[in-house]
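Note that one protein chain is taken out, while the other chains of the complex remain in position.
Presenting chain A:
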Amino acid sequence: MSGDASGDGGDSRVTPDADSRPLPGEQPGPDERDHPEGRRNLEGIRIDPVVEAEHESRRAVISALVEDEPGVLARVSGLVSRRQFNIESLTVGPTTVDGHSRITMVVEETDPGIDQIEKQMAKLKPVISVGEVAGNAVTSELVLLKVEADDPAAVHAVSEMYDGRTVDAGPETITVELTGDKASIDNAIGAFDRFGIVEIARTGPTALARGDTPTAPGEKPGTAGEPTTHDD
């Protein structure tokens, strides 16, 4: 740069100085420069350009303890959509502590993507604690399924096979309640399909960690002593 911030203000130039340094048009172009061989992938990780390894996405269950205040669900769902996270489901419910809720999200993301979801969620003020549910979490969802009642006995048989419960039966339709993990629910829906499914309502899975493992980081299972503030 030819300007010198001398600050004396006394010798401002009247016309451009002759500049002996190379002008833009005299400077070497991109092809005349050395360039490194290395590369990064889309996630900014250095890779071997010959064997380029991309991260595979996987299904992860994320559990968050949040303060139950107006707008907290909007903050979480807004974050997910704004940052283009691939989310399968989101469920919310109360916990053992008054004024707290648990949000359970199932996402389909790469490891760096899952890491980002956790970190961005943690920045939301009402989020007390958030993390991926470790190990093989217990997950379950509830489904209400309304089918045509042309053959009630057959509907009942299929319902029994999948541990379903008939919650409403009429001359036109039968409504069955099912709970279970995603795979068994999908199988059951497949089996009910032949009766003619009229309507379905699914909650999406919710989850708890097994055994003594806390579901959200810092949570103390069995003691109802989950953290009540961010600092606990």
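By our rule, a residue touches a chain if its C-beta (ideal position, glycine included) is under 8 Å from a C-beta of that chain, and two chains touch if they have at least 3 such contacts; residues count from 1.
The criterion applied here is as follows: contacts and distances are computed from a predicted model.
Q: Select, from "Acetolactate synthase", "Indolepyruvate ferredoxin oxidoreductase subunit beta", "Chemotaxis protein CheC" or "GTP-binding protein", the UniProt-recorded name of the complex's unshown chain.
A: "Acetolactate synthase"
Q: Among A:59, A:125, A:194 or A:210, single out the residue that touches the unshown chain.
A: Of the candidates A:59, A:125, A:194 or A:210, A:125 is in touch with the missing chain.
Q: Residues on chain A that touch the omitted chain in the whole complex?
A: 1-7, 9, 11-16, 19, 21-25, 27-30, 33-46, 67-75, 78-79, 82, 92, 101, 112, 115-116, 119-120, 122-125, 128, 229-231
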